[in-house]
Every structure is written in C-alpha cells, then in structure tokens.
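Yeah, one chain of the complex is gone here, protein chain that is, but the others are all in their spots.
Presenting subunit A:
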Amino acid sequence: MAHDVMTRVPAPAPADAGARSPRRRKGGHWTAWAFLAPVVVYLVAFYAYPLYRNLDLSLRHYTVRSFVQGDAPFSGLDNYRTVFADPAFGPALLHTLVFTFVSIAFQFAIGLALAVFFAQNFRLSATLRALFLVPWLLPLIVSASTWTWMLNSDSGIVNAALELIHVDPVNWLTSPDWALTSVIIANIWIGIPFNLVVLYSGLQAIPADVYEAAAIDGATGWQRFWRITFPLLRPVSAITLLLGLVYTLKVFDIIWIMTKGGPADASTTFATWSYRLSFGNLLPEFGPGAAVGNLLILMALFFGLLYIRFQRRQSS
C-alpha cells in the first residue's frame, strides 16, 4: 500500500502544475499563503513564540511582582552573569556533560551489540527483542520510582544483593560520590531500547550479499563487523547519537524523581537546575531559570549543527 501511494502521487504533479499556472498568476499568491497559514500559525504559536518568550524571560529582571504586572526591566545579560557566577554552575555543567556522554556511550555500545546479536534471527529472537523494549514502554515515573526503591540505602534490593555476596552496602542515591552514577545507570537502562531499535532497523538495510562476499574472501566475524557493519551503519549511527544527545541533555524526570538533583547538588544537571530555579522553590526565579534553559538549547543546537556538517561531508 504505502509503496503504491508513494509512486503514484508524484506522477500527475507536473501535468497539474502546468494546467494551473495561469490561475496562479491572479489569486495564486494568496491561495498559497492560505495553504501555508496553518503550518505558519502552528510554528509561530508553538515554537517561535515560546522560544522568543524564553529568550525575553532570560533577558529581563523578573520578580514575582514584575511577572504579574509585565513590566520587568530589561537587564541585558545579567541573568546569564548570575548563572555563570553561581557556585552551582561549574558542577552542573560537569554533571550535564558526564551524564550525557557516559549515558550515550553505554547506550550506544550496548544497543549496537544487542542489535548485531538480534540481527542473526535465531529462534525466540523476536520475543527477546520485545523484552528489551520494556524500559521504553514504561512511563518514566514508574521506572524512575522503581529504581529509587531498588537503590534505597536501607531496604533496597540492590544493597540486599550486595550483602549476599558480602559487599558493603552502597548509599546509591544519598552519597555524593554515587548519586550521579546511579542516575546514569538508570538512564542507560532506559535509553538502550531506543538505540537497539534504530540500529537494528539500520542493520536490516545492509545488503546480505556484502557479508556473503566477505565470508567467501575469508573475513572473520570481527573483521566483518569493523569493515562492513560499522562503516555502512554510519549514517544511522550518526542520527541515533544526535537524537540520543538531544534527548539525554534535557533528561529531567529521572533525576528529579530519583535524587532531586541531590544530595546537595551532587547530581544536579542544567535541566534540573533550570527547573529548580523556575518552579522548585516557593519564590520562582524565572529569569535565571530561563537563562539556564537557553544554555541547554544552545548546547543541543551545537550538536545539531555538528550533525549537519557531518552529513554534508558524508554526502559530498
């Protein structure tokens, strides 16, 4: 079906365009805009305006009073200066980067290993693959709360298991040395299915005869992976990594549910910091909160541009 539609639609287009061209000269301009209007309105209302508002929020000195009365004075980059000068800035930046890159590295490596494993299509592979999707299907609040229970210092199952093998219990969520590691572990678990699914579908696109040819030439399994699978999967890998980056940069719920960014900021990232500034206190600080949010957007944008560059280089 889908194939049918895809091939059929473009065919009549040129004939149509030719027939309509005289009419377009008169009211065509307006008709075109009328057709565009829904998209433009949608983009402006739901993307451009919120972005503009967030930028505006971050450039004004907001108090609760001026928020209500809408007369906050323009303060330039003051909010950004406040954020940069905050002692929480350095650790939050470090945590954001560590959280993002460690999560991505493990998610991608494990996801790729599983994808290659499942690509062999053995018996039960479909069932097992479905099982790996479970973290993706669960609402985040459920999985994060479950992790919180499992990692509880006193009554958690993880520490109970450690005790069985005579290892001292670890304060997973309440020790400043472990809190970040704990949320990263939970996030890796949640992110594996996404990597698995995308990379698995990428593997399906690699023609089998390439492998056959390599096998005839006597390539080992290891060589086949590094010389064929990995290079041919590069475009898919790139988009997986980019989406993963953007998605992981802004992870908020898992950290907030598991540690609230604590103990004492030990697992605070930009996402939780921005939330805490704007909503996590009795007295909201919208300006600095928006500033931190914008820094996150800039980071995501940077990686997005990096991806576009990579893609251009690839196609040229």
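Definition applied: contacts are C-beta pairs under 8 Å (C-beta built on N, C-alpha and C of every residue); 3 or more make two chains touch, one makes a residue touch a chain; residues count from 1.
The working rule: contacts and distances are computed from a predicted model.
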Name per UniProt, for the chain absent here [options: "4Fe-4S dicluster domain-containing protein", "Extracellular solute-binding protein", "Aspartyl/glutamyl-tRNA(Asn/Gln) amidotransferase subunit C" or "Acetolactate synthase small subunit"]: "Extracellular solute-binding protein"
Contact partner of the left-out chain, one of A:173, A:188 or A:295: A:173
Which of A:39, A:165 or A:282 contacts the chain that the document leaves out: A:282
From A:67, A:117, A:211 or A:247, residue that would touch the chain that is not displayed: A:67
Hidden partner chain, residues of subunit A it touches: 63-65, 67-70, 87, 148, 152-155, 171, 173-176, 259-266, 279-284
